[in-house]
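A single protein chain has been omitted from the complex, and every remaining protein chain is retained in its original position.
Going by the order they are written in, the chains are A and B; count residues from 1 in each one.
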Amino acid sequence: MLRPFAIHQPMTVSEATSLMRDYGDAAAFYAGGTELLIVLKEHLAVVDHLIDLKRIPGLDEISLQDDGASLKIGALATHRAIERSVLVQRRLPVLAALEAKVANVRVRAAGTLGGNLCFADPHSDPATLLSALGATLTLDNGTAQRNVRADAFTTDLMTTDREPDEVLTHITVPLPGANVGTGYERIKLHERPTVSAAAVITVADNLIAAARLYLGCIGDAPQRLRDVEDVLVGLPALVTSGERVKPLIASLALTYDTPFESARYKRQLASAVGVRAIAAAVANAVHPQGSRHAV
Amino acid sequence: MTMPASTAAAYEVIGTNAPRTDALAKVQGKAQFTGDLQVHGMTYGRVLRSPYAHARIVSIDASAAEALPGVVAVMTGRNIPSSDPYYGHALKDRPVLALDRVRFVGEPVAAVAAESPAIADAALDLIDITYEELPAVTTIDQALAPGAPLLHDAPNLRAGLFHGLGEIRLEEGNVCYHHAFARGDSDAVFANADIVVEGEYVFPAVFQYSMEPHTTIAAWMDDDDLTVWSSCQHPFLVRAELANLFNLPVGAVRVVVPFLGGGFGAKSYTKMEPITSSLARLTRRPVRIANSVDESMVTTRRHGMKAWMRTAATKEGKLLAREVRAWFDTGAFADNGPRVVATGADAAPGPYTWEAVKVDAWGVYTNTSPAGSYRAFGATHLQWCGELQVDEIGRRCGLDALQMRERNLLQYGESVRPGGKPLDADLIGDMRRVAQSLNWDAPKPDGVVGRGMSVGLLAAGAHPVSTASIRMEADGSLTLLVSSTEVGQGARTVFAQIVAEELGVAPERVRVPGGDTRLTPYDRSTGASRSTTLAGMAVLRAAQDIRQQLLEIGGRFLDLPEVALEIRDGAVRHEGEAVSFPDLIKFHFGMVGGELMGNGAVRPEKGSGSYAEGPVFWEVCIGGVELAVDPETGIVTLNKVVSVADVGKALNPRQVVTQEMGGANQGIGNALFEEMIFDETGTLQNATLYEYHVPTIADMPLAFSLKHCGERGWAGTLRAPRAWAKGRWPAWPPQLPRHWRMQASTSTNFLRLLSASGGPCKRSSQPDRRAMPAQSMKEATTDEGLPAGQWHPAARHVVRDMEPQSGSGVSLPGLFDLH
Partner (left out) sequence: MPSETMMRLRTTINGEDIELDIEPRELLIDVLRHRLELTGAKRSCDSQVCGACTVLLDGQPVSSCCTLAYEADGRTVLTVEGLAQDGHLDLIQAAFVEQAAIQCGFCTPGFVLTTKAMLAENPRPTRDEIKHYLGGNLCRCTGYWNILDAAEDAARRLAAAAETGS
């Protein structure tokens, strides 16, 4: 049951950050609330003030940057909005498909991408893909903005680089080039995803010219497997090439036992989804039309 | 048994897919569940629960909570206003609230009644309790260890009102019940047998998850007049327990049962009613307590179990003897544990012919949440182990699952257990139907790992006492008074069909309100597949009573003998003449008014109706699956699930099918991923629905087939859409043992074991599942990866290896008939 709190509905980012500075630890930013309200109901956190960011104009916009090379997704855009955005579906279908599988339709209708990233629950989808895509998060404290790489944002278990008085305003995602393929694979054994992998593969001359591979959900934050990437580069651009790195993925995956899955099992799952993500990305790079929806 | 008058003729309503009588109310949100009710002056109760598995309560200071504006009363172990602080239908071992110590994490310690749920919630924080932690036993092994801390003074516990087990022999230690029987000389048979398979088994605790959490409203009209609205399955047993608790005549307690949002055994017997009633008495106002799901998870669950079993057979695959020792974890209080232990033990031999059997089963207290009934209780635990061993014997003999059962299953009319009812089903025929549906003899499609099937019996019916009454009003309106609880199984619909068939009216004409112990007549309970079969029989007899009265009045009205009359379309008829029911009633009473009242009862027709003489009927539990497994992830895809509904004549075939599909769904969850995980402090690790995964649409099998649902009627009984889905999962877990659950590393391990051709799999030690993340991360970085060929189980749920007999060369644990 929720304890009493006040609601504040600022109309600008600076108003929001100023409220946050006023109330300090007694306040929390509030967007979709899908995670926060459960935490508050279970009394795992207590706040006296919720600063609702949803009235701030523009924070939920999804647009193509002027240069046409990246998508700008407002932090308050809901999973549903991203899933159903024609722009995202056409320009970054791997993200639209990912968003379509987040939790359930009710969570997607309320939950926001920004809230998801700031809560930094490891058992979550978007951060891993955004890390692999090289996305940038923009934080605003009302007076100054700064950018943080998506893969540097989560610093520890459910902890991020965001200062308490900073609002995550938007996420900028560079769009993959013509010879770049993306793949996102996950396994969900409970309500929340158990393990995920995101791959971004550049193909040139029928070879893998560059690769980014991230694992999600199994550790405290998305983890980049650079050693795997190094092995991938130079391999033939075949969907089977990922098989080569399967044992390496399992051995590099950082994870731990939980009451639900052992570390070993999760490493096994990680190698499976990792290889599948690589295969999807290679296929996507080679035949962009045919595999865009393979998530 | 009297058969319906319409037996000879074709049925008009029975056997049709009559729509549910409650469908319109439910689809519009008008159906009222307990939590939807408002009682004038109602306060809101909340329960403070123990954070410790075992602790002494040193002090409780509730003064700050009592002083909070809006708090009406705070109840603790010091001011429980009942005559007896203890209750329990099997053993009176449970206090309404913890008295001097707590015995499980989640045990109610205090309860607050307040003007709003929010105030009650806030008041809980203001109750100051000092505990002194005591050593706890959170597993069966710990509880049975020499010198283990004791949960109860077991030898001196008092028997409850409804243990139903004859004399309960109480033992020292943490054992609440011991059930044992032996027939034949099993030592001699085992000594000379060609094949002996032996194994140890662990069966996890699971949560019933009826979607409506336990909800109760209690209101005292006076000091000797208690009304309780509750999400309970057995209102008359709750009534008796409350009357006992407050030292009142049973008539002074009224239990009203609105619609239930599922039961599955979670709402059997008495759960939140004692706390709510006590708090209402203290408060002197009505109180509602509505559990959250996590509270319901520590209110009741299914027993976890560990067992040792061995089975002897000839080299031709003829089963000879079985020995079983099983320990059921009943948690901190017995609840329905003794009955579950007894039923489970009795079922352990399975539906086979034996030269000798020897079974011992114990109910064991542990410092975990109490365990009670769950669908088909008793049928599941040990028949699962037994079916694994039958498959293993078959493997050693070169016989498949079907062949083994064809050779060994009991035949129709053979004795299942001495003194009990003989088998009233054709099990082999049913198995063949499953095999046919699975294309048993056809090559497996690509990717299919195996097909499997198995069989069990459930002793159904519980104690056969049910009554029903029907009122026919002056205008012909029909109201059926029956106390079987509508938990979703469709009992009210089937009852309406029975009345409609007998009285020649449309089923929509029959109103079937819910149970109310002050108005609707006695029914023992709702469970054990007894609603249609037993309460339905009482309804039939009540309808026959009315029918007889109508014929008698019609005979007088028409001046004809009763045999010349028939009842059809709402009238008594003779050739071209028809007299409507209202006209008959008007004729009978000489005015427009009055009513006819029909009564029907079912009671033991011979003997005492005791458990030992039972069951009322044998419920067949047969299922089959064809499944594929992703070899990389261990994730199971159920290509096809087959169930057998050997129900005799289905009164409402569609409801039978729906019950079966729903039961199968729970079987899937139980077999593949459901498990309550307690840590060593006795704290439930997955106390939310996002951690305790129940089957979703995504977990459905790709195909479902139900066999043998329709005309049969060999027993001449009304064996129709059962009050409860049959316990089909005895058929399932043997095919899908706990190894296959997705959340455990064991799933993948087991795949590797399957693909390995080497010797018997070795059991690795239990991993520390609570390893600190940081530490494990470090470990992970030094791990050299997967030793692919020799990866052993982190076996949490392991059916341990069956030790191969010398020379048998069996290489795999006998888990799966990889047909």
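We adopt the following convention: a contact is a pair of C-beta atoms (placed from the backbone, for glycine too) under 8 Å apart; a residue touches a chain by one contact, two chains touch by 3 or more.
Note that the coordinates shown come from a computational prediction; the quantities given were computed from them, not determined experimentally.
Here one chain is not drawn; of A:11, A:69 or A:105, the residue touching it is A:105. Remark: the omitted chain is touched by one listed residue; of B:76, B:210 or B:227 this is B:210. In the complete complex, the hidden chain is touched by one of A:21, A:41, A:146 or A:226, namely A:41. Listed residues A:6, A:69, A:157 or A:204: the one in touch with the omitted chain is A:6. The omitted chain makes contact with chain B at the following residues, 17, 19-20, 22-33, 35-36, 38, 117, 209-213, 259-262, 264, 290, 292-293, 487-490, 654-655, 658-659, 661-666, 688-690, 694, 696-698, 700, 704.
One chain of the complex is left out; on chain A, the residues touching it are 2-7, 33-34, 37-38, 41, 48-50, 80, 100, 103-107, 109-110, 191.
Please note the rule applied: only the chains that are shown with their structure count from here on.
Between chain A and chain B, the centres computed from C-alpha atoms are 43 Å apart.
Residues 117-118, 121-122, 630, 632-635, 673, 677, 679, 685-686, 689-691, 693, 742-748, 767-773, 775-777, 779-781, 783-786, 788, 791, 794 of chain B are the ones touching chain A in the complex. Chain contact summary for the complex, chain A toward chain B: residues 1, 3, 157, 187, 189-192, 194, 219-220, 247-248, 250-251, 253-269, 271-272.
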